[in-house]
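So the structure is just underneath, and the comments pick up after that.
Yeah, one chain of the complex is gone here, protein chain that is, but the others are all in their spots.
Going in written order, the chains are labelled A and B, and every chain counts its residues from 1.
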Amino acid sequence: MAISLRLERRMGASLAMRIAVPILAVAGGLATGAFVMALGGHDPVEAYNDMWQGSLGSAEGLQSTLIKATPLMLTGLAVATALRVGLWNIGGEGQLIVGAIAATGVGLYAKALPGPALLIAMILAGIAGGAMWAAIAAIPRVLIGLNEIIVTLFMNYIAILFMDNLIFGPWGDPKAFGFAYSRALPDNATLPLIPGTGVHIGLVLAVLVAVGAWWLMERTPWGFSVRVSGGNPRTAEYLGLRIGRRMVIVLAISGAIAGLAGAIELTGVTNRLQEGISVNYGYTGVLIAFLARGRLLGVVVAAFLFAALVVGSYALQTTGVAQPIATIIQALIIVFLLAGDAALAFRLRFMPNPAMAEAVAGGRL
Amino acid sequence: MVLTNQASAGAAPDYGTAPDSSGPLLEARGITKSFGDRLANDHVDLTVHAGEIRALLGENGAGKTTLISILCGQYRPDAGHVAVRGHPLAPGSPRAALQAGIGVVHQDFRLVPRFTVTENVVLGTSARGGGKADHDVAERARAAGLQLDPRAPTWTLSVGELQQLAILKLLYRGLDILILDEPTAVLSPPQSAELFKSMRRLAASGKSIIFITHRLREVTEVADEVTILREGRVVADRPVRGLDHHQMGVLMVGEGKTGSSLEGSAGGAGESMLGLHSVVVEGRGVKALDGVNLEVRRTEIVGVAGISGNGQTALAEVAAGIVRPVSGQRTCSARAVAYIPEDRLNRGLVGTMSVSDNLAFRRYGNRSMSHPLWLWTDRMRALARQLIAAFNIPTKRPGSAVAEMSGGGLQRVLLARELSEEPDLIVAAQPTRGLDVASAAMVRAQLARHRDRGAGVLLISEDLDEVLDLSDRVVVIFKGAIVAEYANGAFNRAEIGLRMGGEGAA
Partner (left out) sequence: MNFWVNSLSAGIELGTPLAYAALGELIAERAGVMNLGVEGMMLMGAVVGFIVTLGTHSAVAGFAAAIAAGAALASLHALMTIGLRVNQIVMGLTLTILGGGLSAYIGTGSSGRRPEVNISAIPIPGLSSIPVLGKVLFTHDVFAYAVPFIALAIWLLLYRSKFGLWLRATGEQPGAADASGVPVFLIRYLAVIAGGGFAGLAGAYFSVVYTRGWAEGMTNGRGWIAIALVIFGSWNPIVVLIGALLFGFVDGLNFQFQSIGVPVSTHLLAMMPYVFTLVVLVATWTRTRHRHVGMPEALGLPYEREAR
């Protein structure tokens, strides 16, 4: 008897599946990662134990995870916000960097600002820088319909090279001898810590931004009109909404969030403008927004879990497993999660098929 | 696995055994298919003999399209099987269905707009387009009595020409079971008559035709046999001879559910609500509307009859105020305008948003629903519950996504939103197309009710019977211009039919 195998659209998955599938997906990713490690002669059990200790299993690890979650949360929010108006912002990387550049500029040239004023000015500059960089990318889309993915992507490279130009040139630290970082920022340009922890208050800002973005997009009439525009431009046009203006504003907001991430990384973590201030945060934000299914508050959770994964992979390196393996494991987990999404949307059906069996027997297939 | 190639195009495909002339050409047994918990086909049997024209009759949602999608391999049945000339057909393979000789002219034609006529015709066969194929296609078109330029880009063709192209595509492959899905929906009455003639010619040459329709008149006009579907089941399978329209109607929609006719307008028409004066609209560099003059007054339904693609969409959008005319003038004295677009999901709704959100599109900015800094989603849901009850919207939760609804559900959401504000002008484009009988009757009743309340209604429909039944005044649109106007009581179906096709006295 011939058996046919096919995918069928599923009509709503059960709650149990919705919970079980992502867990199984992560397990599948980790298991495949274990296989890769075993191939490379490493002990996966030991490695994963290190990963756990380094990310969620110890106070220190949890602290690192929370610090890492901050920029990821913000870039994820940037992407999810832009998706509300139907745009893919792949330029979080560049917007983050331009935000960091702008904040550094203020930090280096407005040193005279007293106390917290300098810090606030730097953060505002970061927000403005990111917003401007993103708005520039929105304009060709609105005016001539040029795909925003390509424009935002290209502007990442321009931003990175512009930063390189500054840190190897005018802003470079003369004591760095070819190392890629700027002069140090003044002491009052450092983000304070959350009392009683080693985590800077950027984390609080990021959560506030998540709530604010949710409120703006889901609970204001303007946000409602943005969702209509993103959901179906033709309907928005029919309702008389100006889609182009909303695209520019929303992408500017999206860029502002990414720019804030840049200012926070600068003032909370690196304290200098330096190469690698963004470790693919912009691109990772796209994945985080997708894994959160575009939900703004879901991004907070997804970013935290992703940060745990990233920080856990750093712990791997210290135990001798090569850093590329950590990257591979991250990618594998995403692949499994994406496949899991498909499993929730479709179901595989094996069915005995008499007509087909006859067709096979009759030599017609 | 070589498809009918050019050389053998026209000849019957070789099945390895001699065709069995006594048995049926096509036989489907126990076809069952469900989508979620909805049973679209429930043990459907269908038999077609060579040289036969079989009508597949049923209202929208009866399962006709599902059945033919299974026959042509696009859908795979949950149970049941199809056999052609006694050989079982592999399910779920369009390729296998084509090889067995089954071809469909879909309602949307399934053509590639950027391809030339020839490229569309030969797509899927061993030919690749180019000069020789152009020649072959031109020859075959001539033989079939079709006037198509093989080198014309498909996007430049009219709807009638697209249909001819889709038919030519099947003839070129030499298929002998032709399925036509509601082919007359896009044709004028004279064009339909022409199509029926070709269908009879094809049947006489030994081809079998399955003809899908929901118009009783057409069944008696062209079909030999009829299969009637209701709610996914076969309720009749018999010769057409000896069956009258009333009997068919009852079989199609069930006892006691046949439509009631509506009362005409109570009083005369009042003040002008909408005026179009020499309006010109351009789309893709062509004039979609060319100097249209039209007035809609209070307490009247103005029906616009015409074959699809003659400027109806542009007329609806200009009348609703969405599109500005290139020249000419639109005057509108209505306080509130309701618009029921023909493409409901793509122009009027947002599929990814909830029923409750979609119902609030015109009101979310009002004081009652929001403050600039806060949207009262609970009030939106309360409004939604009220409208869901009033318009019988088939949804369990106001929060469920609109995209999950059927055509009738979508139209009810639109009507509920647009009509709940007591508009003075209603522009309704193809408001009953694709709806089940109950929803369609409701739409018609709503239009009549609002007319009686004092609204002016512009009803644009390709269903001539609907236009004639509902309207107080009828105009005919042809090639972007109003070519005829008829006052109440002076409707002449035959003459209007001619005018729709661009014929008759100017």
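Assume a residue touches a chain if its C-beta (ideal position, glycine included) is under 8 Å from a C-beta of that chain, and two chains touch if they have at least 3 such contacts.
These numbers were taken from a predicted model, which means no experiment stands behind them.
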{"item": "Which residue of B:E119, B:D134, B:E218 or B:D357 touches the chain not shown here", "value": "B:E119"}
{"item": "Candidate in contact with the missing chain, chosen from B:R76, B:R298 or B:R433", "value": "B:R76"}
{"item": "Missing-partner contacts on subunit A, residue numbers", "value": "7-9, 36, 40, 88, 90, 140, 143-147, 149-151, 153-155, 157-158, 161-162, 164-165, 168-169, 280, 283, 286-287, 290, 322-328, 330-332, 334-335, 338-339, 341-342, 345-346"}
{"item": "Contacts of subunit B with the absent chain, listed as residue ranges", "value": "3, 35, 72, 74-76, 92, 94-95, 98-99, 104, 106, 110-115, 119-120, 122-130, 169"}
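The working rule: only the chains that are shown with their structure count from here on.
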{"item": "Between subunit A and subunit B, centroid-to-centroid distance (C-alpha), Å", "value": "45"}
{"item": "Interface residues, subunit B side, partner subunit A - complex", "value": "35-37, 76, 81-82, 87-92, 96, 320, 322, 339, 341, 346-353, 357, 360-362, 364-365, 369-370, 372-375, 377"}
{"item": "Subunit A to subunit B touching residues, read off their complex", "value": "4, 6, 11, 218-225, 227-228, 231-232, 234-235, 237-239, 353-356, 358-359, 362, 364-365"}
